[in-house]
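The other protein chains are all here in position, but one chain of the complex has been omitted.
Just so it is clear, A, B and C label the chains in written order, and each chain counts residues from 1 on its own.
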Amino acid sequence: MNFGSDNMAGVSPRIMAALAEANAGPAPAYGNDDLTRRAESMLQEFFEHEVAVAFVSTGTAANALALSCLVEPFGAVVCHAEAHIMVDECGAPEFYSGGAKLVGSAGYGAKLTPEIIVDVLERVGPLKPHHVRPQAVSVTQASEIGTVYSQSEIAAISVLAHARGLKVHMDGARFANALTHLDCAPADITWRAGVDVLCFGATKAGAMAAEAVIAFDPTLREALAYRRKRSGHLLSKHRFIAAQWISFLEKDHWRELAGHANAMAQRLAAGIAASGRGRVAFAVEANEVFAVIARADDERLRAAGAIHHPWSTHGIGLDPLPGDDEVFVRLVTSFATTERDVDRFLAVLGGKSA
Amino acid sequence: MNFGSDNMAGVSPRIMAALAEANAGPAPAYGNDDLTRRAESMLQEFFEHEVAVAFVSTGTAANALALSCLVEPFGAVVCHAEAHIMVDECGAPEFYSGGAKLVGSAGYGAKLTPEIIVDVLERVGPLKPHHVRPQAVSVTQASEIGTVYSQSEIAAISVLAHARGLKVHMDGARFANALTHLDCAPADITWRAGVDVLCFGATKAGAMAAEAVIAFDPTLREALAYRRKRSGHLLSKHRFIAAQWISFLEKDHWRELAGHANAMAQRLAAGIAASGRGRVAFAVEANEVFAVIARADDERLRAAGAIHHPWSTHGIGLDPLPGDDEVFVRLVTSFATTERDVDRFLAVLGGKSA
Amino acid sequence: MNFGSDNMAGVSPRIMAALAEANAGPAPAYGNDDLTRRAESMLQEFFEHEVAVAFVSTGTAANALALSCLVEPFGAVVCHAEAHIMVDECGAPEFYSGGAKLVGSAGYGAKLTPEIIVDVLERVGPLKPHHVRPQAVSVTQASEIGTVYSQSEIAAISVLAHARGLKVHMDGARFANALTHLDCAPADITWRAGVDVLCFGATKAGAMAAEAVIAFDPTLREALAYRRKRSGHLLSKHRFIAAQWISFLEKDHWRELAGHANAMAQRLAAGIAASGRGRVAFAVEANEVFAVIARADDERLRAAGAIHHPWSTHGIGLDPLPGDDEVFVRLVTSFATTERDVDRFLAVLGGKSA
Partner (left out) sequence: MNFGSDNMAGVSPRIMAALAEANAGPAPAYGNDDLTRRAESMLQEFFEHEVAVAFVSTGTAANALALSCLVEPFGAVVCHAEAHIMVDECGAPEFYSGGAKLVGSAGYGAKLTPEIIVDVLERVGPLKPHHVRPQAVSVTQASEIGTVYSQSEIAAISVLAHARGLKVHMDGARFANALTHLDCAPADITWRAGVDVLCFGATKAGAMAAEAVIAFDPTLREALAYRRKRSGHLLSKHRFIAAQWISFLEKDHWRELAGHANAMAQRLAAGIAASGRGRVAFAVEANEVFAVIARADDERLRAAGAIHHPWSTHGIGLDPLPGDDEVFVRLVTSFATTERDVDRFLAVLGGKSA
């Protein structure tokens, strides 16, 4: 009953096997090997666009690197108040960009809208040079509340951003889950919808440590390369991160992994809704379920061995707010979540023994 | 005949197997798992001292993180002119420390001495606040030229450094090789010799991507943790880097791997010396051989498939310098180098066919 | 009728004369001169406490320097959402601190309270090391809305801050105005009330370009000196900034200057209140008047030559908000504002000709 995070799962067996297979003899270091070339080529095909790619070990590094290529030190990033880049990266974007500012706004379901962005731009930026200069908008897909932007929602944000001279960054730690949910072409919800740089996550989906900064403007290639090395994120035995990406993308393994996680989230959400012992608070469009349950039920679940985190209601438009005898919780599924895990949780929630 | 770098080798089979074993079910993320606790405990035992440890994926990140904990933005690091931190990290130490300065000096065999350090401190630091403030000395063990500091050499540097208010950082990307060569206790050439922070490398020795920042002053623990997260180097599925460290340390696997690489370097060096077709230019005390060979021989070797890099003679006291018809080359062995690789190289060098 | 800013005034004649007097022959540079020693000594006396002082040319530099001495790169500063450091310094605190984060909250009259701070600390900081680490609280005295913290208000904030491990920074660009209003000892509203570092402004009050970072913990002296030089804020002909401070402090010239500005603000506010043609929206406790007036009246005033800025209502608890036919304006008085300036403004406002 581990719904703490998709980070707690191990590695997909297929990806682990690919790592072992990649261990066959010597290979050039620092990304000058065949597996790296192949992985980059597969991404180019995946997105149907020329891309500048930097593979790194963590999503925090990917986001910070990406933003540092889009935003100058005197710049600012418009994001949601609860965005991972704002709250949970210990200021990595500020570090990598030389102190650029993140300006966060509240928004329903942890999603930005053109209206929210316009409101920020009215207050931040006009008084030059006293104000920092907004240079990027950052959206998280799927959002920190497990909601997914539609293609038109992304496009609307991008059109506004570009009209105002801002680039568009997408934190895709759970991009695979969003893509699977939308079942469209990757290009449709990235560059075709105006996204300038995507941070595509494979780790939460089932890799060991594999994220990719994908810039759709190839002129960013050099800056990305220098900044990655300078931040200590250029792996020497680079073939191994490439091997993870190849097996993640090959034969739609990503869709299989994310699809399973999404399905488990649907099962969990449906069960909670049906139980009458809690309410699913936001649309479940990826692999996270945010629910309001009774404090007493939460305690019973934990006593029975469930692992999940209480979550902040700040800035996401949860309405109504939990009562004093309720808690707002996050439940995350992964490729490793079994139907049995879900059913056990629901059984305990529903008052039955494990 | 791949002597390009120890980065080109794959992963030791035992360490690869440990990765697969670590993939058994869920585990807490971000280092809160049992394997991490065990790896840290093993390091505490290995060094016979309480330590604050941060596992990261690359040596560049380790060095930069370590130095950022020792040096303020207005500080300076005294190092060799050809130190990896000075030349090959694209300014990572400057980045992580907020712009501290690296002051490099020439020195025989890429080693610092107390005299070199005193000379720097006479010129850099006295005029406050116009001069940056020297706050650390950095030594590479084994050095970039494959030489090894003895315990007393390290101690002499540390005594001087501490007397002048500087901390001592050790870049140990090839620490395992140096330790094996010296065959002493790890504590003897680290904290007992005055080292404040060691960056211990396992990657070049045979891991996939595993380095450790090891601070012998536990009060650095918190700053290390924040700075690691902030730099995007806190792995979420942290158990896997811990698994690499456990299998690296367990049953002296590190000594086996480094010892083999060292032995292959000795074999190579002896063969070059005996061939009369080149001179070994510096003591071979780890897994690197620096030699001066005829340009014609270098070309023959490459034509026969040898991979190795020409090297800069700058600042290392090579005497005599190579003639116009000679080249200075670096040959690196690894755990994966076979006697056959070495013998083939020597055969081609010696004029025989492969 | 220039109420645009106290920055628009020139220099007090007495301070200008002091500059000319200081121009008598050679003097040591970089602060090693007698005038500097005297100015520092006068500040020590003024605050009845040993102080580490750094004179700099702008308030932005003073704030950024001060905060960089209190907050590490992975740290955070709790401040008001409309604080000058947050909105109008183009990210200078982030720059100087190496990317620390500013966390702003709304608060009535641009003032922080212990409750606001507690609320922030509940959301920011607990999840180590993912959250930045709150290390300072910043209050502006007098606030950006012209309100003044009482001694007990400051003390309450400091007690809370220190209990939670945060230092207290005070942006005193208009400290002279606040001090004059409160008519207490400078020590009473700084270190006795728990303030760790004060940025004391003389420029807005009537100097040419003279601000002082005043740390009540003398151990900050060295870091302050290095960081000031490193930021290019150590003036070479330092005697001239010292001369401004001496004549500002000597014989209560500061009180004369600030007192006059405050009095003009009182006159203006009383007049607006009495005119029935606008409402004074916040307590006038320094040299700024924030009022809501009719758009039509605002236009007439500007047509008659009045200079003042419309102001943002964001985050300051203005209630009721201005109607569609009203504007929220800021009127700032200075040492150079005459009664005639004020009366002309009131006359035009009141419907009479200039």
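The rule we apply is simple: contacts are C-beta pairs under 8 Å (C-beta built on N, C-alpha and C of every residue); 3 or more make two chains touch, one makes a residue touch a chain.
Small disclaimer: the values here were computed from a predicted structure and weren't measured.
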{"item": "Visible chains in contact with the missing one", "value": "A, B, C"}
{"item": "Contact residue for the chain not shown (choose from A:Pro129, A:Gly276 or A:Pro320)", "value": "A:Pro129"}
{"item": "Given C:Pro126, C:Pro218 or C:Gly232, the one touching the chain that is not displayed", "value": "C:Gly232"}
{"item": "Identified contact with the non-displayed chain, of C:Pro73, C:Gly91 or C:Gly194", "value": "C:Gly91"}
{"item": "Residue in contact with the excluded chain [from A:Arg228, A:His308 or A:Arg330]", "value": "A:Arg228"}
{"item": "Touch with the omitted chain, as defined above, among A:Phe3, A:Phe47 or A:Phe74", "value": "A:Phe74"}
{"item": "Interface residues of subunit B (partner: the chain not displayed)", "value": "73-74, 76, 87-91, 94-95, 97-102, 123, 127, 129-132, 312, 314"}
{"item": "Residues from subunit C at the interface with the omitted partner, ascending", "value": "2, 4-5, 7-11, 13, 16, 19-20, 22-30, 56-65, 89-92, 95, 203-204, 208-209, 226, 229-237, 240, 336"}
{"item": "In subunit A, positions touching the absent partner", "value": "30, 72-74, 98, 128-130, 133, 222-223, 225-230, 234"}
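In this section, only the chains that are shown with their structure count from here on.
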{"item": "Identity of the most central chain, Cα criterion", "value": "A"}
{"item": "Centroid spacing, where centroids are CA-atom means, of subunit B and subunit C in whole angstrom", "value": "51"}
{"item": "Where subunit C touches two or more other chains at once, by residue number", "value": "73-74, 98, 129-130"}
